[in-house]
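Mind looking over this structure? Questions follow.
One chain of protein is taken out of this complex; the other chains stay put.
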Amino acid sequence: MAGLELLSDEGYRVDGRRAGELRKVRARMGVFAQADGSAYLEQGNTKALAVVYGPHEMRGSRSKALHDRALVNCQYSMATFSTGERKRRPHGDRKSSEMTLHLKQTFEAAILTQLYPRSQIDIYVQILQADGGNYCACVNAATLATIDAGIPMRDYVCACSAGFIEDTPLADLNYVEEAAGGPQVALALLPKSDQIALLEMNSRLHEDHLEQVMEAASKACKDVYAVLDQVVRDHVHEVTTLLGE
Amino acid sequence: MASVVLSEAEKVYVVHGVQEDLRVDGRGCEDYRCIEVETDVVSNTSGSARVKLGHTDILVGVKAEMGTPKLENPNEGYLEFFVDCSANATPEFEGRGGEELATEIVNTLYRIFSSESTIDVKSLCINPREHCWVLYVDVLLLECGGNLFDAISIAVKAALFNTRIPKVRVLEDEEGSKEIELSDDPYDCIRLNVDNVPCIITLSKIGCRHVVDATLQEEACSLASLLLSVTSRGTFTCMKKLGNGSLDPESIFEMMETGKRVGKTLHASLQKILDKEESLGTTRQKVGFLG
Amino acid sequence: MAPPVRYCVPGERLCSLEEGAAGSGTYTRHGYVCAALAGCLVKTSEDGALPVVSVVRDAESQLLPDVGAIVTCKVCSINSRFAKVHILYIGSTPLKSAFRGTIRREDIRATEKDKVEVYKSFRPGDIVLAKVISLGDMQSNYLLSTAENELGVVVAHSEAGAQMVPISWCEMQCPRTHSKELRKVARVQPEFLQT
Partner (left out) sequence: MALDHRRVPGPEESQAPLLYAAPGEAGTDAPGREAAALRPLLARAGLLSQAEGSAYVELAGGTKVLCAVRGPREAAEGRGRLLCEFRRAPFSVRGARPRPGPATAARERELGLALQEALAPAVRLARYPRARLELTALVLQDGGSALAAALSAAALALADAGVEMFDLVVGCGLCRAPGPGGAWLLQPSEAEERAAAARLTVALMPGLNQVAGLLGSGQGGPPESWAQAVRLGLEGCQRLYPVLRRSLLRAAERRAAEGPRAVGASA
């Protein structure tokens, strides 16, 4: 990238962060009343909304029902005004379908689906504003929504991206850093057990650096975990005091 | 749409309540629920607004993009509407499930904006026949708790009020080729005059009375409703009967009177909120979805 | 000569409720009998009682299977739990498009329901007389029953392809090969037999 310095000599990134620093994460659970669970999450300027319905009876054809566990059904969509250039369709394009599949795989790994055989859990996420790390924001928001819906999970799923620029691993890439086209890793982690729910990497990265980048990503995921955990605890506290009155 | 199933007894309860001018949530027949309006919630857009009306939650983003004017109106820009009934609102909208409702809403929006005086589309023209601003008005339905049309029209009006279109200049060199120069100053922008943008007032007939701002339960009790789009001066730009029932001619005239009255009040209070938000400027604490 | 026939259109007031009772093709509203069909007006009065006002059309083309109606249907597939059929006639009126129905195993006959086996009662291609017992719900279609003596298979073909003759309430015989096949046979009432 000519003309744009992604990492200054002093070790600052374009938005003034340090290499391993996250963007500001703010979140709220229970945004909507009609859904079973909902959450809103801001990761820097990326804003995501997640809604969970279920577990409920299978919708549509019953033949899709799994006899030993619940079916996790996801839909990823982006508001038409969320990106710099207006999108023509909110969902149904190739990229959204891929994201949908990734989300499904991630949450199948985290939700205790065997508790609800022959039923269905819907997770719908919506990107309201895109500024890099869409997948990660969606996973984090969906985790909160699933917790809000009271669906048992093995652990939180925390996701964060990491890149590698000028021999330095960078955590939580923003849109400018993503667009630069360097190597990029998206990691969804179950932080307590250190299990990977999903790992995706694109572009080219030397094998020797992989460990470093993974380290950065998993550290970032654990940082996200700390924030999410606080949000959940605050929310639960708030709800129980309301109930106590 | 998210449907509620009401038993006969519940319906009778709602209808009798309306008869006594006392609705299930304590409102009178001409009262709106509390409306929350916030503008400038999505920074990627030229203008945006979020409106929460009871459990109905609407997010509208307006994006100004450059395009070519339509052949029949070479010196005007135009508005394009798009409605996304997202699965957030109800699982029935997953995939293509929401498209039918979305088309209905889009058609209604085009209809209420069809009259020339609504928005000054001539100001959106950059140079005739070649360049103009196209305003993409994208409506995102996040939750529906009754009275969608009114909430959407309020959100669209608020978002258009919030819209800032960058100023451009057309430079012409000696050979006649034109170049468009964008103003460097981000505060140098066109604002739209939304005084004539109407709001939709939907009046639902319940029993032999009518109510404004029906909740989902009340919508389930109503066979027919009248959709009116009312401007701030109390004139109508669109009227439409919705639902599978019929209306008495006399009740239509009553509904039109109510619509005019309620519409004027609604416009006045909406304008007040928008002006107040505007005056706070950048000092305003943005709440968004975190509040 | 017959009196001049009066024709009417939907929504037309025919008479007040004191003058006549609402028959088929009409409805009542605000104390009046109104027409619901475009057709001609028929008043039938039984001695002393109110005349019944109805509107009739030349052909009863718009019938729908209703609960209690006797329908003629064709079996299109069977499995161990039910037989799927196409409803072709309601009473003696042919339907313009076939409606799908289901005869469940327990509705095939009235006695010893647990011993019934679908393949011993129906085969695909059979013509069956049945009664509508339910309009069904979202998932299922019309539910039919043959649990009466007069209901069941009326026309069936043997494996050899010949039309079989009933020999008992549960058996039919092929006239060509004299082989017997099991069916839930209907006892066809004499008035329906064409001479």
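As written, the chain order gives the labels A, B and C, with residue 1 at the start of each chain.
One rule holds for everything that comes next: contacts are C-beta pairs under 8 Å (C-beta built on N, C-alpha and C of every residue); 3 or more make two chains touch, one makes a residue touch a chain.
Every value quoted in this text rests on a predicted model; they were computed, and no experiment measured them.
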{"item": "Shown chains that the omitted chain touches within the full complex", "value": "B, C"}
{"item": "Contacting the left-out chain in the complete assembly, out of B:K241, B:K272 or B:K286", "value": "B:K241"}
{"item": "Selected from B:K11, B:R27, B:R111 or B:K167 as touching the chain missing from the view", "value": "B:R111"}
{"item": "Subunit C residues touching the omitted chain (full complex)", "value": "2-3, 5-13, 25, 27, 29, 34, 36-43, 56-59, 61-62, 64, 96-100, 135-138, 141-142"}
{"item": "Residues of subunit B in contact with the chain not shown", "value": "70-72, 103-104, 106-107, 111-112, 114-117, 223-224, 226, 229, 234-249, 252-253, 256-257, 259-260"}
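We take it that only the chains that are shown with their structure count from here on.
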{"item": "Category of the chain touch graph - line, ring, star, complete, other", "value": "other"}
{"item": "Separation of subunit B from subunit C, taking each centre as the mean of its C-alpha atoms, in whole Å", "value": "53"}
{"item": "Whole-Å separation of chain centres (CA-atom averages), subunit A against subunit B", "value": "32"}
{"item": "Separation of mean Cα positions, subunit C and subunit A [Å, integer]", "value": "59"}
{"item": "Residues of subunit B that touch subunit A when the two form their complex", "value": "2, 42-45, 48, 55, 57, 59, 61-63, 65, 82, 84, 86-91, 94-96, 136, 138, 140, 142-143, 145, 288-290"}
{"item": "For the subunit A and subunit B complex, residues of the former touching the latter", "value": "26-28, 31-35, 38, 40, 42, 45, 47, 49, 51, 53, 59, 73, 75, 77, 79-84, 86, 90, 92, 122, 124, 126, 128-130"}
